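Supplied in structure tokens, the structure appears directly below.
All protein chains of the complex are present and in place, except for one that has been dropped.
Just so it is clear, A, B, C, D and E label the chains in written order, and each chain counts residues from 1 on its own.
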């Protein structure tokens, strides 16, 4: 029973990432889209929290949203997998449900 | 030279309150309106931070926004002064500028 | 890519409405509640979860008429009549806000944060505005 | 209740545009920039301050065309031609995000967070979207 | 698989409508069915034909209308949200005594039940918002 959790806001702006991570666990995935994409980059203040989360959940970032914001070439967190929109659709299909944390 | 800083979002949802408080100081005021009104109430996780801020800045809350959310009768932080819309207008007029932290 | 777990019609799905925002500052709370009421006609298995600032939606003594807003908070009391009876509130969300179940308009089931995942894992559809 | 500090016309006012949001996820960044460009015609004393996620507005190599958005980031380079030359970036905001001035499209004045208040205190009008 | 999409924000202000569009296009390209896109809250503002975006920018409304035409995707605007925000078709115009309509081609106005129905009938529902 796995959930795809979608986060679309920067953790510097809203607390959504915190609020999601503390309530998910084994088998769940997190997809960072839109403004949330920037925290996939290595070296931000949220790197540690995401690395810790990656021990139990799979982390994905929507590549076009990273590229739009100037991070196509940036070093990402090791545990972060890039997907395009096709990959996004695949994640939706291969999880049991989708939870958009708005 | 005093600034009226307006915050309209809950600190549980957005980091605006933090981001404002760390950049203001002597002579500045903070007015909590809309969803931000709830942190004027005593006993929330943000009480301490606001009490610390009140040592250097004046804190105000828009009473109608508190009342709308069910806190007309609630105990507020000691340092918190309630204003109505007339008081809001007075704050705008008696400060040198207004900074809405959106 | 086919998923035959649920056939159209007949099958009952489990819907979870997740409420995470304050009322009045935005319209998400009222429009979420409207969805729940309309959805009740579909005879699905509905639960509502109030976490984070969503717990404020259930605060007693709301008086939004003082800012010319409709007071829809009484509607939470009417949910029972629509057979929406599973209202979950996360304990930590109340605590951080200095609230207790006595502050709430309706009787709810208080759950610890550690049980939110188990609740979510039972659902077919999650609506969070 | 009268304030005679500024008479209409003649007097030059100090405008500060405070940019605190990421570009693209919302339209605030582009619409703030449009205001600055239009405002340049008014011959006021304009400064722009980039703090919090606003520093991302100046990130090099933005390619929003990949999601069919206009790439307005080049416009920050044109601000000089509009006599908008005072661009301030808060050092701590860059650091928290793992960025340096080398990552930015334009030459800016880096200021510590402790100097933001002094900058704000000089202003007549603050626009923050 | 049968998918449904919910869009809660209007055009240009938030990325939600853009993200939803890109998602729907990718889903169709992968051979999935998108049975409905439901527009709620400010999302109903995607359905006005009166926008004139800058010529060098994307036309969000026309993109949705073309999608409806080419792929027969059902684009539904919530009637209650439309009434609060001023999105009107011929029927709403008459019913509410308005002197103009502004709905764009390919969209239809209907009840919130269409969202719940999409949740019931689709295998997955994906929400895009603020």
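A few notes on this one:
Rule of thumb we're sticking to: contacts are C-beta pairs under 8 Å (C-beta built on N, C-alpha and C of every residue); 3 or more make two chains touch, one makes a residue touch a chain.
Keep in mind the model is a prediction, meaning the values are calculated, not measured.
Touch, as defined at the top, links the missing chain to these shown chains in the whole complex: B, C, D, E. If you put the hidden chain back, the residue from E:67, E:88 or E:112 that touches it is E:88. Residues 24-27, 67-70 of chain C touch the missing chain (whole complex, contact as defined above).
Across the interface with the omitted chain, chain B contributes residues 6, 8, 33-35, 64, 84-86, 88-90, 92-93, 97-98, 100, 102. If you put the missing chain back, the residues of chain E touching it would be 10-13, 41-42, 45, 48-54, 61, 80, 83-88, 92, 96, 98, 100-102, 130.
To be clear about the criterion, only the chains that are shown with their structure count from here on.
Any chain bridging chain A and chain E, meaning touching each of them, is among C, D; the list is complete.
Centroids of chain A and chain B (each the mean of its C-alpha atoms) stand 33 Å apart.
Within chain C, residues 1, 28, 52, 125-126, 128-129 each touch two or more of the remaining chains.
Across the assembly, chain E contributes 1, 8, 15, 22, 32, 123, 125, 127, 129-130 as residues in contact with two or more other chains. Checking each pair of chains for touch leaves A-B, A-C, A-D, A-E, B-C, B-D, C-E, D-E.
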